[in-house]
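Complex shown without one protein chain; remaining protein chains in place.
Order of writing sets the labels: A, B, C and D. Residues in every chain begin at 1.
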Amino acid sequence: MSDIKKPNKRSFLYDAGTRSLVFQVVLLAIVLYVCYYLFSNLQANLDSRGISTGFSFLNEPAGFPILIHLISYTEADTYGRAFLVALINTCVISLLGIIFATIIGVIMGLSRLSRNWLVARLATTYIETLRNIPLLLQMFFWYFAVLAALPTPRHSYEFADFFLNKRGIYSPNPIIQEGFSIAVFGFMLSIVASIALIIWAKKRQTRTGLWFPAYWSSLGIIVVITLLAFAVAGFPLTFDLPHQTRFNIKGGMVLPPEFVAVLLALSTYTGAFIAEIVRAGILSVNWGQTEAARSLGLKDSLTQRLIVLPQALRVIIPPLTSQFLNLAKNSSLGAAIAYPELVSVVMGTTLNQTGQAIETIGLCMLVYGTLSLSISLFMNWYNKKMSLIER
Amino acid sequence: MAIEFKPSPSLPPPSKSVGVVAWIRHNLLSSPLNVVLTAFSLYILYLTIPPLIEWGLINATWTGTSNKACTGGGACWAFINSYFEQFMYGFYPSEQTWRINLALVILVLLVAMFAIKKINKLYLALVIILAYPVLAYYLFSGGVFGLEPVETAKWGGLFLTVLLGVIGIVASFPLGALLALGRRSNMPVAKSVCVIFIESIRAVPLITILFMASVMIPLFLPEGLNFNKLLRVLIGIVLFSSAYMAEVIRGGLQAIPKGQYEAADAMGLSYWQSMSLIILPQALKLVIPGIVNTFIGLFKDTTLVYIVGMFDFLGRIQAANHDTKWLGTTVEGYVFAAFVYWIFCFGMSRYSMALERKLETGHKRN
Amino acid sequence: MTDRNMALAQLEAGEQAIIEFKDVNKWYGDFHVLKNINFSIKKGERIVVCGPSGSGKSTMTRCINRLEEHQKGTISVDGIEMNDNLKNIETIRKDVGMVFQHFNLFPHLSILENLTLAPIWVRKMPKKEAEELAMHYLERVKIANQALKYPGQLSGGQQQRVAIARGLCMQPRIMLFDEPTSALDPEMIKEVLDVMVQLAEEGMTMVCVTHEMGFAKTVADRVVFMDAGEIVEANEPQEFFNNPQHDRTQLFLSQILNH
Amino acid sequence: MTDRNMALAQLEAGEQAIIEFKDVNKWYGDFHVLKNINFSIKKGERIVVCGPSGSGKSTMTRCINRLEEHQKGTISVDGIEMNDNLKNIETIRKDVGMVFQHFNLFPHLSILENLTLAPIWVRKMPKKEAEELAMHYLERVKIANQALKYPGQLSGGQQQRVAIARGLCMQPRIMLFDEPTSALDPEMIKEVLDVMVQLAEEGMTMVCVTHEMGFAKTVADRVVFMDAGEIVEANEPQEFFNNPQHDRTQLFLSQILNH
Partner (left out) sequence: GTLDDVKQKGFIQCGVSQGVPGFSNADNKGNWSGIDVDGCRAVAAAIFNDPSKVKFTPLSAKERFTALQSGEIDMLSRNTTWTYTRDVSLGLDFTAITFYDGQGFMVRKELGVKSAKDLDGATVCTQSGTTTELNMADFFRKNNMSYVPVIIQKADEAVAAYDSGRCDVFTTDKSGLAAWRTKLKNPSDNIILPETISKEPLGPVVRQGDEQWKDLVTWVLFAQVNAEEMGITSKNVAEIKKTTQDPSVRRLLGLDGDMGKDLGLSADWAYNVIAKVGNYGEEFDRNVGKDSPLDLPRGLNNLWNNGGIMYAPPVR
């Protein structure tokens, strides 16, 4: 028989499993200890300095005004509500920023790939300039340069019932009247109709191979039916028109310059990054794919729509989401130019009035953490859904 | 008896496909849409370029001692001119700024020595990473060899900006590498510690971290144990950038083919040996462009230290705007700041692209 | 000269030329890649194109469905001349199928969708009909059972067969092959060649760039040898292999057959 | 059954088994990739492993130096059993050299550094000595003149020879080859096979996964045929090729030899 040695006794020190176990236990202990150390210090410091802790301050009246609030808010409301207002402001600016940045990014990315030399150069210049200048500076630029260029309220630019001046853009504020529900109903109806149209067009294509321009026609349907419904209801909207007063334009809806500047800065800055992502995504689709599509007789527009874009999107979406995330985080710089977002209201004013540093900063981090987490969860889900099926 | 094959001569292409006219036709006017786009672009250029040149160059004032000198209607560069030293060095005593320049020269010389063949690159790198910072620290802060001490509160301007950026990136490097390795390890505890750290740092804006660093760190330390604000802000920046660095390096690690790990294993190298001898050297080379990009991002982000009250480049320029002698020069200040940041960032991104190209060709991989 | 005469002779013989190159010249920038190509292909003919790397084989083939533009001379396919007219190009592309070296299947679409794409969008066929057609061709290349998989899930040989089926789904009158087997493992080459031989037997007009000399010998009607952007020699396979006219051809054959 | 008996018979014959598989089973997740492998290899024996793609050849080979863990049964090399013990693994890896299909040279190190890496860091050899050793093996694979180049600068065949030399530098008692020639162009295959034949002649214990049947015929002591995770047949080449026992083996041989 062979002289195979029986498995030699497992030496504790050299066992791979044991080693990693020991290492991990030590690591865990260190991490826990550091946390404990920091928090016990914190506790001691808070105690010895008589700083009260807790979130009860959220129920106290805030007493400070907020420039932009989408839900009703007065100085008499609580810190909790101020926090909510700020949170909404952050979300609104992030969402709008994301939309505009994407539009700008796609246009600029495509322009950079344009066969028109001049357009491509201009797009390149745009991208290379904006990407390489700190966002904070760009915010100052938009705020102060644009403010400087606009007229004072007394000399507002005026067109129809719109005003433009240093205080912002004033537009008529729609006020809902009786019968508005009929219009809403008409709108709903038109949407249902166009969905039906799209389904019908698809079915017909499957059956007969004939195409019908379903998307354009449904757009038409929506516009026509909604307008009709409006007419039937007797145009159930009145407008609160802005008008000139001593200091300001009064009435109407106003888009303050802070909002516009932050939005401009965020979307042009992030747009430059998105442009590069879009360009890289489109370039990443092998030229062979285009050639194959062409040699099948597909028109260039169809080639883009059916072959290039779906594949480019896979490459584009992941970095795009992280740009969205950056944009949301960068909205915190709005604090520097009076946009009342989370950092400004919570880590600025609230912290200063209440002195609750730990709580307010904790709240902010929590909000941003949740925001990031949900965006990246979405990203992972999307990635999984879109990943190419392979062997 | 076989016919000899003589390739027929290559002819020049027909004239309509080369030359200026062909170029313009092909690149600017190839379709009606392109004609419109070209006209539109030209119009934009017409709107922007001439006024800019007029303001920034033709009507600009370059020298003077107060805004009274700026009468041309253009930019008042005299402001930048008279504050230049402050913008570069902050409040650093002007008779001591040679120390900063000296440190810079030494650094440039050291880096240039990489070009010399005979020198051991490893030792040189060690000198730059380990010895140089000590030297630079003593040069900057003084207090030894008869150098007049300069407290860190006086450090400022572009000097501070560059300092924050460079230290942020260099120090975050080893930390980022460790985090990246940890994130890829198959030990659940190590992995989750790294993941939690990386993700939570990346989730929050730098400004909250700077804020924590500038005012809150002392709350977490025992009473009496406290350290320099600059140092605290630096720690914040390093932690922040190390999380980003970790992700960059992880990308590099993932790009290393599995075969390299296997070959190293098969040769009997231990984990740390194969990481330090085989995997990391390759991964890091791969991610140099990513690192440069992180650096550019960080460099731009350091403007935020101005919000926590440090007089970095931007902060110093803003402070100078207070000077009653130079009222109304805010725009010039911002334009100058934008220009300097742009030069730095654009230069670096070009450099990284060049590197990328160089690595692509010079380094075939199997 | 010989080639030109030959082509003319054929035309005179009243045989119908489905593809015709007349004095075709093409440049990439300053680089003269096709030089005075004169050549015509009859309906149902099977042409194998060979020659050293860089000699312009691919370029010439790709000019046929205008994946590349030429700058001088005329190319006509099926009597329609190639020019900037988009309509012409579309018409011709419907009639010409192409199979690439690297398959170029659409990775985000299933095999079936790859095949039905052009019939549905270009030929405006009802979806059902297109699918039946696709299944028909998939059976012909013997992978009907893979219809619902994605390209990434198939082996190289299977992918190339799908690519051929995709080309056939347009029911083209001409098929172009650009080194269809050179990216394949040896076992898979046979699968693909088998399908091509079968196609050839059915009388499809084929232009095939390949170095598979076995294939050339068995199915080609003519073998075209290119070098430095020119057609050096074009002949029936028998003649071409046994009795090459040019020294360049001899050299090439000696290299390729020894391998 | 036959294999098992055979293996036992050999063992009984008192010949020393340097590698021994006993009831080895391995799973990837739920996928049973090695099924009841029983096999032993004597010192100095030269084994060629063949079989269809996915049959588990690579996996089995990689179990020998524990690039893969097995879940059931025992593998012992040189009398040492494979388990989680890091020391054992280290010892065995010093004794087993491996050559991969894709060479896996370290692209950032010069050829010489590739070779001296393991001697210096694992065997703790002085640098000078390691370099002498490396040059010795480089000469043996006939590329001593390339010592200072980088892997990216060599052709595939040269790279694979460097990989072999790198394996030899550990002065192992066993060499494993996993399809060492299948990523190479035909001309380069010969270069590499030559080196391997030479090694075989020197009496190195070798396990070689390959489809080069010529190589198997000339140097193998035994040819092992695997399918679906099992060893179907193991025999001397003479017998194996001329008189395969299983129909599966016959089928495989007919495919591979016809090609």
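As a convention for this text, a contact is a pair of C-beta atoms (placed from the backbone, for glycine too) under 8 Å apart; a residue touches a chain by one contact, two chains touch by 3 or more.
Only a predicted model underlies this, so the values are computations on that prediction, with no experimental measurement involved.
Colleague: Could you run through the displayed chains and say which ones the absent chain touches?
Modeller: The chain that is not shown is in contact with A, B.
Colleague: Just to verify: which one of B:Trp55, B:Phe91 or B:Tyr132 makes contact with the chain not shown?
Modeller: Within the whole complex, the residue contacting the unshown chain is B:Phe91.
Colleague: Return the single residue from B:Leu158, B:Ile278, B:Val308 or B:Ala338 that touches the missing chain.
Modeller: B:Val308
Colleague: One chain is left out of this view; which of A:Gln43, A:Asn59, A:Thr125 or A:Thr245 touches it in the full complex?
Modeller: Candidates A:Gln43, A:Asn59, A:Thr125 or A:Thr245; residue touching the omitted chain: A:Thr245.
Colleague: Check the options B:Pro7, B:Pro51 or B:Gly328 and report the residue that touches the missing chain.
Modeller: B:Gly328
Colleague: For a quick check of understanding: of A:Asn132, A:Asn326 or A:Thr349, which residue touches the chain that isn't displayed?
Modeller: For the chain that is not drawn, the touching residue is A:Thr349.
Colleague: For chain A, enumerate the residues touching the unshown chain of the complex.
Modeller: 45-46, 48-52, 63-67, 75, 140, 143-144, 147-148, 152, 166-167, 245-248, 250, 256-258, 335-338, 340, 344, 347-349, 351-355, 357
Colleague: By the contact definition given up top, give the residues of chain B that touch the hidden chain.
Modeller: 83, 86, 90-91, 93-94, 151, 153-154, 156, 211, 214-219, 223-224, 226, 229, 307-309, 311, 318-324, 327-328, 330
Just so we're on the same page, only the chains that are shown with their structure count from here on.
Colleague: Express in whole angstrom the distance between the two chain centres, defined as the mean CA positions of chain A and chain D.
Modeller: Computed value for the inter-centroid distance: 56 Å.
Colleague: Report the inter-centroid distance (CA atoms only) between chain C and chain D in whole Å.
Modeller: Roughly 43 Å separates the two chain centres.
Colleague: Identify all positions of chain C at which a residue touches two or more other chains, and write them in rising order.
Modeller: None at all.
Colleague: Taking the touch rule as given, give the residues of chain C at its contact with chain A in the complex, in rising order.
Modeller: For chain C paired with chain A, touching residues are 65, 67, 90, 93-94, 96-98, 100, 102, 104-108, 117-118, 120-130, 149-150, 152-154, 166-167, 170, 176.
Colleague: Which bits of chain C are touching chain B when the two form their complex?
Modeller: 25, 27, 29-32, 35-36, 71-72, 227-230, 232, 244-250
Colleague: Note which residues of chain A are touching chain C in the complex, please.
Modeller: Where chain A meets chain C, its residues are 205-211, 286, 288-289, 291-299, 302, 306-307, 310-311, 314, 388-391.
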